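Every protein chain but one is kept in place in this view of the complex.
Per-chain residue numbering starts at 1, and chain names A, B and C are given in the order in which the chains are listed.
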Amino acid sequence: MDVRLRHNEKIIAFSVEPAGDGRFSATFGDRRVDVAFERISEHQLRLSVDGCQTLAFVAETPEGKAVMVDGRTFLLADERAAGTRSRPGAANGPKAVTPPMPAVVTQILVATGQAVEKGQGLLVVSAMKMDTILTAPFAGVVTRINVAEGQKVAPGQVLVDLDPPAADPPAADRAAEPAADAASIDQGGR
Amino acid sequence: MDVRLRHNEKIIAFSVEPAGDGRFSATFGDRRVDVAFERISEHQLRLSVDGCQTLAFVAETPEGKAVMVDGRTFLLADERAAGTRSRPGAANGPKAVTPPMPAVVTQILVATGQAVEKGQGLLVVSAMKMDTILTAPFAGVVTRINVAEGQKVAPGQVLVDLDPPAADPPAADRAAEPAADAASIDQGGR
Amino acid sequence: MFKKILIANRGEIAVRIMRTCQEMGIATVAVYSEADRHALHTLSADEAMPIGPAEPSQSYLNMDRIIEAVKQTGAEAVHPGYGFLAENADFAERCEREGIVFIGPPARVIRELGDKITARRIMHKGGVPIIPGMLEAADDPAAWAAGAEQTGFPLLIKASAGGGGKGMRIVQRPADLTAACRAASREAAAAFGRGTIYLEKFLPKSRHVEIQIVADSRGHIIHLLERECSIQRRHQKIIEETPSTALTPALRAAMGQAAVAAARTAGYVNAGTVEFILDPEGRFYFLEVNTRLQVEHPITEMITGLDLVRRQIEIAAGRPLSLTQEEVRGRGHAIECRIYAEDPERNFMPSPGRIAFLREPAGPGVRNDCGVYTGFEVPVEYDPILSKLVVHAETRDLAIRRMTRALKSYAVLGVRTPIDFLLDVLASAPFQAGETHTDFIATHLAEWVPDREALELAALAHAADAMAPKARPAGRIAAEAHPGPWHTLKHWRL
Partner (left out) sequence: MFKKILIANRGEIAVRIMRTCQEMGIATVAVYSEADRHALHTLSADEAMPIGPAEPSQSYLNMDRIIEAVKQTGAEAVHPGYGFLAENADFAERCEREGIVFIGPPARVIRELGDKITARRIMHKGGVPIIPGMLEAADDPAAWAAGAEQTGFPLLIKASAGGGGKGMRIVQRPADLTAACRAASREAAAAFGRGTIYLEKFLPKSRHVEIQIVADSRGHIIHLLERECSIQRRHQKIIEETPSTALTPALRAAMGQAAVAAARTAGYVNAGTVEFILDPEGRFYFLEVNTRLQVEHPITEMITGLDLVRRQIEIAAGRPLSLTQEEVRGRGHAIECRIYAEDPERNFMPSPGRIAFLREPAGPGVRNDCGVYTGFEVPVEYDPILSKLVVHAETRDLAIRRMTRALKSYAVLGVRTPIDFLLDVLASAPFQAGETHTDFIATHLAEWVPDREALELAALAHAADAMAPKARPAGRIAAEAHPGPWHTLKHWRL
């Protein structure tokens, strides 16, 4: 069984061969490890990897499964379940105006109909006392502002619709994209 | 709504009048208190009783609901759900030879067919390094020993069947009783 | 003593203050915004008062609402914690006027020490060494040029109303001065409503060493030794320790005396912290006074065995400080790691969200001042601090090992924390050698990435979790149904 997990932009690919009775072996490239495992509670597993015992703590989150081993926590999304599509924005570069973390809109710097330069500040969001300016990913015209000051916003949510000059191709599926992203990642993470 | 809860041999009876929106008032005799409540997690509730806030921790156990407030934990069984029958052995006095807590049988002191006096030691059970001698609740003859040394036993489980002299009435339903107890309390506690 | 105290704060510090109040037999009142209805501090008090929407200006910074909550609950005193209204002179003044005890220094002291240039002048007058530079704030290029001439390069531009690194700029050459000053002044004006700035000598390779002081209302002032807080990211401390590896007993005594002199000069009452910059030659310079309980106060509590919050409350109640300088003795070594909801892989960007699972570290010498719990939704509106993990051990080496063990057993799932990053700081050779300077992270850990080996182990755990049945593990003793009738002759214990 091939497993493909994504941690940020990195893919961890390995194969798993169940051996029954709470055991499996896993192969990373040419390295093979034998694993015994047992669930201790909903969020806790005991692993024994090549004879050495480790506790792992796990929890489902909207972004994937959070896994802690030895003080190190990783957010791992199952790529199979999410389809083979990689995370938008990672390979393709940023295209939509969306906050990097759950945040509150504190300032809107542009108006509908306004032409903006690539890199121009469009709005300011604030999370946990840190302000972040969201900028235009390409030159264009603001066609719609989807939020108001004081509003809570989340990653994936498109805050400003931007129309590129007619010649520019990446604008085509702008509005539809975030919804599709959310759906595909949901499948992977839950 | 009348509530009857049992804590050991004590009954706590009061009436509850739901007031909607996470509120109710409760009447103990002629005292009335106003309660606001809210679930924080599966095992945690916030209570506000006459304006003073308390946290309560709750968990279902086989014997009833364990409730902790202010460092004090009570095992409360719902008497309505358990039927109006009180706990056997409480009012009726001890009748069956059964351990007071989950334990291990460490010694059997009698044999099948042996006549025993009231109060005579029948077997020794051990729990957490403490030994307890279980004694005959009445004079009679050992008709059956239901356990072996080293066996794990639990409250309610009848370890020794004892036949009283023919004239003695309480012997009648000896064998059937523990099973019935278990069932009725199960309903109450879970 | 007070019968009831309102804690005008949230999160771990509010919870920590309530614990001391409870131990003193003082009833506690929590205030909470709409985002904090289920916050741990809200749940931990005897009474909890809602004070408005999530937005801080409408709740935790809203003096009217807080004063109203004090009056409504009959609290006699307010503990402001740190942040929010803790260093707000207007709030302290308002409390004074309304007959409410503000647990902190007098409003006048807060106001004077809150203005950086005023504080510099006070300290200079009191004989406390200050960083060479201007003693007057200015907003015109001529004054800046004169100040720069006198100060020398490299120099640091600071906003006189400043804080949090805003308006701060390093200038290496005279040619860059005017432009940098103008930019800093604009930034200060935007942030604080006042564009006045001043110039100080820039001290590279320095350490941040602060002295905890305590002063009662009768003029008895002592210090409770130092804390070194050089490990910072984005001008915010992430690891603090005491004692500092840079202090000799003589230097410690000198800095302690300077801090006490600073407090005396300022007319200080209650607990406070005098921050210094320590240069590589062992010269120290006054930086600022934090007129409140410091975030990192627990490490001082660990090595001195004292409860600072209790001392604050006693002093605010007018009691004398029954502790002499000679009685204050540090024992062992303490380290604090701040556990923020932030992502060390993305430049420590905030990471609010729901705590899907929390497992706190435990054991001898481990203290975790925590403000969250499993299931709590960490709000986007406030400081990202989730908890402060503190350890105490016999020596620095042992404290590092203890902190390492504690961090390794700390599971915070659902929001990103820098626990793995902190482990790598502790494991680094310069940290272990005590070479802790304010440029530590930029110098040693700028290229940090998470451990690859652990990532593979986590991937195995991911696979195991998918394969392990979710049901209760087998092989345990089934609990039996109910307590039955029983007879007991006698118990004995083997």
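FYI, a residue touches a chain if its C-beta (ideal position, glycine included) is under 8 Å from a C-beta of that chain, and two chains touch if they have at least 3 such contacts.
Note that the coordinates shown come from a computational prediction; the quantities given were computed from them, not determined experimentally.
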| item | value |
| --- | --- |
| Touch criterion as defined above, residue of B:Leu5, B:Ala96, B:Val116 or B:Val147 at the omitted chain | B:Leu5 |
| Residue touching the undisplayed chain, where the options are C:Thr196, C:Asn368 or C:Thr417 | C:Asn368 |
| On subunit B, residues whose C-beta touches the chain left out of the figure | 3, 5, 7-8, 10, 12, 14, 16, 18, 22, 24, 26, 28, 33, 35, 37-40, 42-43, 45, 47, 49, 54, 56-62, 65-76, 78, 100-104, 126-130, 132, 150, 152 |
| Subunit A residues that touch the omitted chain in the full complex | 40-41, 46, 51-53, 55, 61-63, 87-90, 92-102, 119, 121, 126, 129-137, 152, 154-157, 178, 181-182, 185-186, 189 |
| For subunit C, the residues touching the chain missing from this view | 16, 19-20, 22-25, 34-35, 37-38, 164-166, 191, 234-236, 298, 301, 305-307, 310, 331-332, 347, 349, 353-354, 360, 362-370, 375, 377, 379-380, 392-394, 398, 401-402, 404-405, 472-473, 475-477, 479, 491-494 |
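Just so it is clear, only the chains that are shown with their structure count from here on.
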| item | value |
| --- | --- |
| Geometric centre distance via CA averages, subunit C-subunit B, whole Å | 50 |
| Residues of subunit C whose C-beta touches two or more other chains | none |
| Touching two or more other chains - residue numbers and ranges from subunit B | none |
